[in-house]
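Dropping the structure in here first, questions after.
Excluded from the complex is one protein chain; the other protein chains are retained at their positions.
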Amino acid sequence: MSEPLLQAINLQCERDGRELFRDLSFSILPATVTRVEGANGSGKTTLLRILAGLSNAWAGDLLWCGEQRARVRESFLRNVLYLGHRPGIKPLLSPLENLRALMAGRRPMGDKALTQALARTGLAGYEQVPCRHLSAGQQRRVALARLLVADEPLWLLDEVFTSIDASGVAAIENLLQERAAEGGAVVFTTHHNVQIAGTKRLVLTPGAVGYDD
Amino acid sequence: MAFDSFGAFLAMEGHGPYVWASYGVFFVLMAVLMVGSYRRRNAVLQSCRQPAGSRSSRAPEPDSDTAPAAAASFTRVDVSQD
Amino acid sequence: MWQFFHKLGSPKWFYGIAARLMPWLLVLGLLCLGAGLVWGLAFAPKDYLQGNSYRIIFIHVPSAFLAQSVYIMMASAAVVTLVWRMKLADVFVKAAAPVGLVLTFISLFTGAVWGKPTWGTWWIWDARLTSMLILLFLYGGVIALDRAINDEKSAARAVAILVLVGVVNIPIIKYSVDWWNTLHQPATFKLTEKPSMPAEMWVPLLLSVIGLYLLFGWLACLRMQTEILIREQRTRWVQDLFHVNGGAR
């Protein structure tokens, strides 16, 4: 049994005077895929933002590799890849420029690898086109290209399948499954019907939380 | 007493209007602030005193999640009923 | 020590203590302020230079003094909010800011009215008045930001950052306004600068300062109680306060 990457202990979250969840405890182990489930407004996005370190609206303990996350902020951030609702793509820059800028603060890499990553998301030939001329699905693919070069052990993916076509969704399913086989951990939310073998479920319902292993 | 009469006290040798205007504004604003804060607290106390169920801003009780507020059906609404 | 600190941060504990303190604060505050003002208005001797208009000092100085110290108090509370995340600290900031705004306004208004018989005009860009005007803007900004953010915790932290940025700036603003003042109008007659004040003047002044402080304490407690009730109305201890017809759990 390997050490958990991320551990949540008695996590509680209240937003705008409404309690989304409480006493939520779980561990994210390496080589696992976890799907966060719940109805609209149940706090899936908020939970992922809390795990990523974007939201302060929580109480409880979050441990990264056994240490309080706040104490190891930078090393934690280096190890986590978060993709949110908003893809983080500048409409005025080309896919390649966007990718370069996104990687710069973490792990700069040559254009060759990035171009290849873009090509594998189906954006070959679009490298130099400003992203505002791309469709929503194509912009999403630019953001997803990071997954093809990412070395972060933990991926937090919030609604990444939005506006991706069916074949794209299937390819991403594969990617996540392979990532888990390599030993990476993936936590994701989606309203798509996604089938990844061995997926753990973390269900958020108001007042009660189930986590099945 | 620094003044000979009550009239002299009010007049303050011609500076009365300035002095009394300043004090007036001071007392009025402080009174508004104090009475306003006091009333507001009492209003809040009153609303806390009301039975729990009658307050609309409350979040659903934890034990009510077995019956969520009617699952969405997305059936069309008959607009001719009014 | 930590136990005490923790207790201090508990809204429930504070609510009880405030309820016990408030009558004292109110009575003593009114007594001190009343004594100071009656003494200052009716019994203190006339100022040989400014005549009776100087009697405005007994409200101008306490409100100006308090307006500035309230901002400092808010800044201290802001540090506590940011470092220890103590709930009561941001309750205090929220409760105190409007009071500070009113006090600043009073000191500006009384300063302007005092200026008329002294300088012959309602407003002079005097260093102190200008600094107070900027303080009014700072208070306005704090309140506006607090109102604009819906989420309570975010509002508390954002306001705390703003108050701290403001408090770093206050000495700089004061210094630069003083410098600007000497640049543009050297040697104006300062309203409150006295070489030596006889005891019949400064004792009532001190009394009214103390009185206003106590009244501020009462106001702060009252407004903090209000805020605590609003925030905690769903918690057990608030429900228990009222034993509602058996309905409260």
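Chains here go by letter, A, B and C, matching the order in which they are written, and residues are numbered from 1 within each.
Operating definition for what follows: contacts are C-beta pairs under 8 Å (C-beta built on N, C-alpha and C of every residue); 3 or more make two chains touch, one makes a residue touch a chain.
To be clear about the criterion, contacts and distances are computed from a predicted model.
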| item | value |
| --- | --- |
| Choices "Sarcosine oxidase subunit beta", "Nucleoside ABC transporter membrane protein", "NADH-quinone oxidoreductase subunit M" or "Heme exporter protein B" - which one is the UniProt name of the chain not shown | "Heme exporter protein B" |
| Contact list for the unshown chain, restricted to visible chains | A, C |
| Hidden-chain contact residue, picked from the options A:82, A:126 or A:161 | A:82 |
| Residue in contact with the excluded chain [from A:17, A:60, A:130 or A:168] | A:130 |
| Contacting the left-out chain in the complete assembly, out of A:8, A:52, A:114 or A:164 | A:52 |
| Touch criterion as defined above, residue of A:41, A:137 or A:183 at the omitted chain | A:183 |
| In chain C, positions touching the absent partner | 82, 134, 137-138, 140-141, 144-145, 148-149, 151, 154, 157-158, 161-162, 164-166, 168-169, 172-173, 175-177, 179-180, 183 |
| For chain A, the residues touching the chain missing from this view | 2, 5, 30-31, 49, 52-57, 65, 74-80, 82, 84-93, 97, 100-102, 104-108, 130, 151-153, 182-184 |
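We take it that only the chains that are shown with their structure count from here on.
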| item | value |
| --- | --- |
| Separation of mean Cα positions, chain C and chain B [Å, integer] | 20 |
| Length of the line joining the C-alpha centres of chain A and chain C, rounded to whole Å | 47 |
| Chain A and chain B: spacing of chain centres that average the CA atoms, whole Å | 45 |
| Where chain B touches two or more other chains, by residue | 59 |
| For the chain C and chain A complex, residues of the former touching the latter | 150-154, 157 |
| Complex contact set, residues of chain C against chain B | 37, 41-46, 51-53, 55-56, 59-60, 63, 98-99, 102, 105-106, 109-110, 113-114, 116-117, 215, 218-219, 222-223, 225-226, 229-230, 233-234, 238-239, 241-242, 244-245, 247-249 |
| Touching residues (chain side chain A, partner chain C) in the complex | 15-17, 56-57 |
